[in-house]
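Next up is a structure, given as structure tokens.
Just one protein chain is left out here, and the rest sit where they should.
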Amino acid sequence: MLIPVLVLTALGIVFGLGLGWAAIRFRVQSDPLVDRIDALLPQTQCGQCNYPGCRPYAEAISKEEADINQCPPGGDAGIRALADLLGREPKPLNPENGEEKPKTVVVIDEQRCIGCTLCIQACPVDAIVGAAKLMHTVIESECTGCDLCLPPCPVDCIDIVEVKTDVLCWRSPRPSIVQNPVTQ
Amino acid sequence: MSRGSHPIIRSSLLLGAIALMGTALLASVNDLTRERIIEQEKRRVLQQLNAVIPAASYNNDLLGDVIEVDDETFFQHPAPVTVYRARMDGKAVAAMMIVTAPDGYNGDIRLLAGIDISGKILGVRVVSHKETPGLGDPIELEKSDWVRGFANRSLQNPDSKGWAVKRDGGQFDQFTGATISPRAVVKAVHRALLYFAANSQELFDTPAKTVNADG
Amino acid sequence: MSQADQVEQARQAGRRTHHFHGGLRLRHNKKISCQNPVVPPPLPELLVVPLLQHAGDFAEPSVSDGEKVLKGQVIGQCQPCAAIHSPVSGVVEAIEDRPMSHPSGQPGPCVVIRPDGQEQWVQLNPIKDWLEASPEILIAQIQDCGIAGLGGAVFPTHAKTRDGRERQIHTLILNGAECEPYISCDEMLMREQPDKIILGARVLRRALGAERVIIAIEDQMGAVQAALTRSAKLAECKSISVVKVTTIYPEGGERQLIQVLTGLEVPAGGRPSDLGMVCQNVATAAAVADAVVEGKPLIERYITVTGNGVSHPRNFLALIGTPVSHLVDASGGYSNDVARLVIGGPMMGYPVASDDTPVVKASNCLLALTQRDIVAPQPEMPCIRCGECARVCPATLLPQQLHLQIKTGLWDQAKEYGLSACIECGCCDYVCPSHIPLVEWFRYGKGEQRKRVLESEAAELARKRFEEREARLLRVKRERAEKMALRKQLLKDKAAQQDRIRDSIARAESRLKKAGEQPDDA
Amino acid sequence: MANGKLKQILTDGAWRQNTGLVVLLGLCPLLAVTNTVVNGLALGLATMLTLMVSNLSVSLMRGFLRPEIRIPAFVLIIASVVTVIELLMHAFFYDLYRVLGIFIPLIVTNCAIIGRAEAFASRNKPLPSLIDGFATGLGFCITLVLLGTLRELSGRGTLFSGAEMLLGEWGRAITLTMIPEHPGFLLAMLPPGAFFGLALLIATRKAWESRKTGKQQRAASVMVADEGPAR
Amino acid sequence: MTRSFDTGGAPHLPPQTTVAAVMLQVLLALVPGVLAYTWFFGPGMLIQIILAVVFALLFEALMLRWRGWPLKPFINDYSAVVTAVLFALCIPPLAPWWISCIAMLFAIVFAKHLYGGLGQNVFNPAMVGYVVVLISFPQVMTAWLPPLALADYSPGLMDSLATIFTGQIPVAGGWDAATQATPLDTLKTGVDAGRMVPEIRSAPIFGDYGGLGWEWIANWFALGGIFLLYKRTINWHVPVAVIGSVVLLSLPFWLADPDSNPFPLQHIFSGALVLAAFFIATDPVSGCVSNRGRLIFGAGVGITTLIIRRWGGYPDGVAFAVLLMNMAAPLIDRYTRPRMYGE
Partner (left out) sequence: MSEHLLILVSTVLANNFVLVRFLGLCPFMGVSNKLEGAMGMAVATAFVLTLSSVSSYLLHQYLLTPLKLEYLSTLSFILVIAVTVQLTEMFMRKSSPVLYRVLGIFLPLITSNCAVLGVALLNVQEHHNLLQSALYGFGAAAGFGIVLVLFAAMRERLTAADVPLPFKGAPIGLVTAGMMALAFMGFKGLANL
């Protein structure tokens, strides 16, 4: 009776010491998972996921605090990419967070703008330039279309426009279903 | 105590404590069950043996009265043959031989053959085999009664020509689609009989030797 | 093979022909459109000249509504790419969105011109002494005349030439292989205007600084070789050779042609100039000759109107901007059972929904097909991995795998499997027993890949700016906090000082009091 | 404890987060011992017992355990419990012990057990933990029995064969021959049959669940199908 | 005049071939072998083919219905028929009717439609069906009658029908009397029992190279295979690799010890090796896509077959070898992408 107790207790203590030492000696540093999740998010920084930007959302996902279906700009493709990365089943976008929309940008109606700078403060990517009391402009190539600048504008001078699609940025469509009797 | 090592020591002590409790529990349960476990192990072997030889027909400690014989050329297999000897009041009654048939379809077939002192078979059981399920496995008692057909046979019944499957001109049935497995069993039992006939004296006279009871 | 060996082998181009992987032997179907000499069709009532005809951006219109234009006058400017010229003299009726012969079928800005029938040319500036002129001048002339590759890709010729010059090419290949069934415009051109092609070849050779010129033609092109050789001899040009290559689709693709001529492969992601070669279409060469020697801009081209869907298939020398319906009328109209109208050949061409699209620089063929030619659309079945597609793929890709990867969105794998190396020749599509529209998938996949690159660039930019902003806000906040703390500290200090003052005052007072009391007590 | 929460724990463990069918843990015993109902049931009960005891003890100790030794401590606790069960089975259910063999000690590595200890017991009070252990064990047990039924029935046409190992001699009586003259479908008893059987169970469960939550699921399926062939 | 035209995709040429045509070609190529088979083993085989085809189409239709797919294009693609015929060629001609039923259930439902149907299965459906019944019903699956030339009993059409549907064989002594071990089985058990190959081979059931009759059947299958090669329905890589690897691997064994190892030709002309080399291992769906991959795949099939024949528990390992290589095919594909143009 005594021997087994002694033996295993000794084992336990030794292992405990070892593991405790290991845990302190090799604490896990920054989580590369967050980077990889963040890389899959569209970086619109719109906050529709209920986090203040894409990176915080990525952190929340990696801690399993947020589900993977909360980013409307990323849409189904984004969710699938996340599901793939995390080895989960894809699921439809959570409608509470919004819905997937075509990409837009905003323009400021320069006639009506009073130069209040409120939109500049709201823009998460510094895509609006202008100084106080002077007319503001959106740098189209940097606008992510997050629409965060709309609510603060006191004179509603910011309009959403769809990103121009002309022949130049035309892409071949996904081969259609119609030809395929299999699916009719 | 430095700031870093304090929790380490604490957690290792805690782990030790858990180990201590666990082991204490285990040790006591082990104490409680040890006897019964040994008992059970014995009972299983006995059960197997008793399927061949009725418990009433002997009164020695069957499991303690064991020898192993090695005759690779005769048995055509390197594995030693274990022989349990049944005695009634010290008088030899029967021998249970665990022999191996080397020529099964998928390798060895281990058999228990009980032979009484007159050379008559008390019974045969397959201990382990790898024959194709559904084809060669009717040699098991669970699958068919075929193996009961050995009871009461002896070297004279049938004669040595008859100790073969029917397809080879003998007296034992083969199975539909499978001749190899029954052939192997018949041959092995026959060999056991021959060996017993030739060596029965020594078989009973050799002093016992403890072997692993595990079949 | 070492670099030097490769260059050496490339210099041997045309000595003997080699093979490329895969390819198809297709029914030729060219004879029907080669019976008659090439003529210009009657002048159409309206010409519609799209402002997007080259690889690159839209041209800026340089004329306005109602303006009168002369034949050959620049009507669209596009800096890095080539200019667009008026094909006739007449009046600009409108500048508006019209169908413009684009695979998308989408309309785009076009200059609509009503010809006045005068055929009045703008002042032309030929380079008469082109043999003396510097290559830069030649290249500039090519650019001013709006020459672009007429072999299909309409890549601006001046850019290609300049690049070739810079990269020290030794061989100019003139591509007369015209491998697609039905199309015969290059063949007719080589038959009828061999001198012009040879002239163009000499100009281009000079502009490029190439040592020699190989004109590659199909071995089924009857008299063409003799005609070209004779013209070359007349021009006393020894550096031009005419090579026949086996007729097997798509030996006209520049990479395949180079493989046939040299046995070498253009490196993946590279260009022919990596092997010291440049490939131009024969019609491009003819256009260059016109441009340099006569000063004429590119306003017309040979086009084949053919197929069972038209009554009299033939070739035309059509003005850019001529509506294709006009060409069909000129070749006797449609047959009754016409079903599909294709711009380009049967393998690589794209169908158009209506015939009011114009001829553009890229249009080499108008193919009118009947129901019989195309058979009812076949049901698409799942891929059975039979490998036919891989067997015929001239780029030695695995189309079935690419198809699957695109379908499932495995973009990284698709890239690894060489999606971008697909030349969209359609061989795989043609042989697929499951009738999978493979090329459509590959075009979609390429577009999607392009989009993904753009998106990830945009996302990267947004991420960077977001992070910068966060950092800035943080810094501002910290600075503000520090300032606050400082101020607080100051306030506190002040308060403490005041406390101390108050204390000492109180102490003083109490002392005073005491002192005051003492005298009282005393 | 509120009734609702209790119910929640029970349904979660036994059905919604069923270890074998949903979380896909503890697959080895699930596939290895389910050639008959009785084997499955026996191992299921043993696992259930282990889960309950380990959950309870972990919950009781949850205050003391530092993160770095949490897992080793759980493992120790579980291993002790399992060994006790093994010893008891060796002594009192000898035939079962032989049939289940190495899969009794392997209960230790059934990830579901550590999983529950980590995810539930180390964060909850003893009673809910005990119930959670019971529910999870029950879910596992149900799966084992279902798969056992499927395989035994299709493989030999019987049910509860070998019940005497669990219940003693009178158990022989409850062995049911459901399909007399069953020719024996060996595949069901062999490894491939185990995999196929579990696949069918999970697919059936999925189909059932998706019928229940029809609309939401259909949306998901549209999304998934979009990935599939052009259609 | 504006007209509107249809805008189907390129290429704008009539399609060259269809899936159904490919499958029909395979079926056509099987005809000589099937006829030879009937010649040597009686009409049972034809009945088995019909049975298997009926069950295969039945399950195919059921699955298509369940999945909401149109029946017509998929029933008409004949792929299920190919599966069924290839399966039927592997089983004893007098096997009971339900063998086909169970095998086709596993082949068509499990191995094919659960994976998404035509073209998407990872495993060869016919071989899955065969292996399932082989391991489940070994007794039935090893009940081969000897070729007609050796048989005391040669069943006619009606007898075969009766046997297949009742399971009773009209022979005194029942199945035991009528059936006989196949050449490969005889060889295997003989070698295991320590007998010499030449001695074993002197049994009447052996022919010049393989089994009596079997070798001729194999020849006719090879003829069909060559037709497929000529038609470019299959590539040479797989058949050459299968047969080549068997020869190369068995030759040294035979040279070293001709008494306990059969001559390479013996290996090739017994069992299902030729059939497999031309018709089964060449299944495009479950095989490899690149030529290099096909060579590896074929060699794998050959080598694994030999290993199983020589050391394993089954007299012929072709079916298992094909399934094992099916397993490896996706991995092989990953590592045998051909060099692309300019790379």
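Think of it as A, B, C, D and E in the order they're written, each chain with its own count starting at 1.
Criterion: contacts are C-beta pairs under 8 Å (C-beta built on N, C-alpha and C of every residue); 3 or more make two chains touch, one makes a residue touch a chain.
For clarity, every value in this text was computed on a predicted model and none was experimentally measured.
Here is the thing to keep in mind: the chain we left out touches A, B, C, D, E in the whole complex.
Annotation: of D:14, D:58 or D:76, D:76 touches the absent chain (contact as defined above).
If you put the hidden chain back, the residue from E:30, E:56, E:104 or E:135 that touches it is E:135.
Seen from chain C, the chain kept out of the figure touches residues 382, 404-405, 407-408, 410. Although one chain is hidden here, its contacts on chain D can still be listed: residues 24-29, 31-32, 71-72, 75-76, 79-80, 82-83, 86-87, 102, 105-106, 108-111, 114, 190-196, 198-200, 202-204, 206-207, 210, 221, 224-225, 228-229.
Of the residues in chain B, those that touch the hidden partner chain are 22-23, 26, 30, 106-108, 130.
Basically, only the chains that are shown with their structure count from here on.
In this view the innermost chain, defined by its CA centroid being closest to the centroid of all protein CA atoms, is E.
Using the average of C-alpha coordinates as each chain's centre, B ends up farthest from chain C.
Rounded to whole angstrom, the centroid-to-centroid distance between chain C and chain E, based on C-alpha atoms, equals 51 Å. Chain B and chain C have Cα centroids lying 83 Å from one another.
Distance from the chain B centre to the chain D centre is 34 Å, each centre being the mean of its Cα atoms. Touching two or more other chains at once are residues 7, 11-12, 14-15, 18-19, 22-23, 26, 133-134 of chain B.
Residue positions 8-9, 73-74, 116, 136-138 of chain E each touch two or more of the other chains.
Across the complex, chain A is touched by residues 52, 57-58, 100, 102-104, 106, 108, 377, 379-382, 409, 437, 440-441, 443-444, 446-448, 450-451, 455, 458-463, 465-470 of chain C. By the touch criterion given at the top, residues 4, 7-9, 11-20, 22-24, 26-28, 31 of chain B touch chain A in their complex. Every residue of chain C that touches chain E in the complex is listed here, in rising order: 20-21, 26, 105, 181, 255, 259, 265-270, 325, 334, 338-342, 346-356, 367, 369, 373-375, 377-379, 381-387, 390-391, 394-398, 400-401, 416-418, 421, 426, 429-435, 437, 439-440.
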